[in-house]
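The structure appears below as structure tokens.
One chain of protein is taken out of this complex; the other chains stay put.
Here is chain A:
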Amino acid sequence: MSRARDTAADSDGDAPLISVNDLEVHFETEQGLLEMFDDPDVVRAVDGVSVDIGENDVLALVGESGCGKTTLGKTIIGLQEPTGGSIAYRGRDIWETKAGNTDLSFDDIRSSLQIIHQDPGSSLNPNRRIVETLSEPIRLTHPDISAGERRSRIYSLLERVGMTPPRDFASRYPHQLSGGEKQRVALARALLMNPDVILADEAISALDVSLRVEMMDLMLDLQEEFDTSFVFISHDLSNARYFAAHGNGRIGVMYLGNLVEVGPPDRLISDPKHPYTEVLRWATPNLALDASEAGDPPMRKIDIPDPVNPPSGCRFHTRCPEARTACTREQPELRTLEDGHRAACFRSESDHRYWESDPIED
């Protein structure tokens, strides 16, 4: 489905829900007094990323800590201003809209793009009952709704996210809820706005393993029911696979600010085209007994390089077991291989000069 959407959006001008084009988010590190005349260090959190998100779509972003997946996610929902490239909501640039240059209001865009944070404990105000936390967004956006209607809306939503009896849960404080229940409240709060996209930033990582499937199932049910798209951020490839496969979406693999492979979950996992995706696959625990003994990692170094000075050429070349000298000079582009499957690696081009260059020795 998502494949069809990608191409359809390009050809007939029907703008996708979210369109990210050559996006760059660079951060300057803070400068002390002594360094004030030096050029600041620039962290290239996101660099040259292009991706579309359709209606009722799922994009699962995976990668290790510091690869820029959260920054990309926050930029997609308009919480982070890009330093280059563009991000458009239904064809209107989000940051142009904020400046008042389009026919949409920024408030509408903001409420259509919601977030669920990683740590459910710190995303809820500990001094407020659940019902108060959930009333606030309705009061702000629909001041004319009566208190009674507000409550009934909250109760039905709590019931929908599996918190029954809703009256009982609504009157509790966050510390009286378990981690899974807090995350359900966070999900209910995001859904109150009837959003088009929810960014779930490691939303299940803090939960027990046995609760993760349940929470993902709940989000997927709501995806169908409310027609919501998800940007699902995870460092765990098996969770990303579960969520993206059930949501009819794609997995996007990030490495040091670049999107290095995007594709449907089955194809990306069974036939990865980027060596880094192989690394992530190796890192994913497997319960099948013959596979559970991990061999050596398919990479040359354990630690991710400093994002302030990312390696030249292909950023993965310092760890890549397949790297050759060509990889140090030129950065591969994200190329379409088959329908919907894209990868940024010279190895997918049979006539690239990569094949003639020398392997890198450590």
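Note that a contact is a pair of C-beta atoms (placed from the backbone, for glycine too) under 8 Å apart; a residue touches a chain by one contact, two chains touch by 3 or more; residues count from 1.
Convention: contacts and distances are computed from a predicted model.
UniProt name of the unshown chain, from "Cu-processing system permease protein", "Methanogenesis marker 5 protein", "Oligopeptide/dipeptide ABC transporter ATPase" or "Oxidoreductase"?
Matching "Cu-processing system permease protein", "Methanogenesis marker 5 protein", "Oligopeptide/dipeptide ABC transporter ATPase" or "Oxidoreductase" to the record, the invisible chain is "Oligopeptide/dipeptide ABC transporter ATPase".
Which listed residue (A:98, A:281 or A:347) would be found touching the missing chain in the intact complex?
Missing-chain contact among the listed residues: A:281.
With the full complex in mind, choose from A:19, A:183 or A:239 the residue touching the hidden chain.
Spelled out, the listed residue whose C-beta touches the missing chain is A:239.
Which positions on chain A touch the chain that was left off?
Residues touching the hidden chain, for chain A, are 63-66, 178-179, 208-214, 216-217, 220, 235-239, 241-242, 245-246, 248, 265-267, 269-270, 279-294, 296-297, 301-304.
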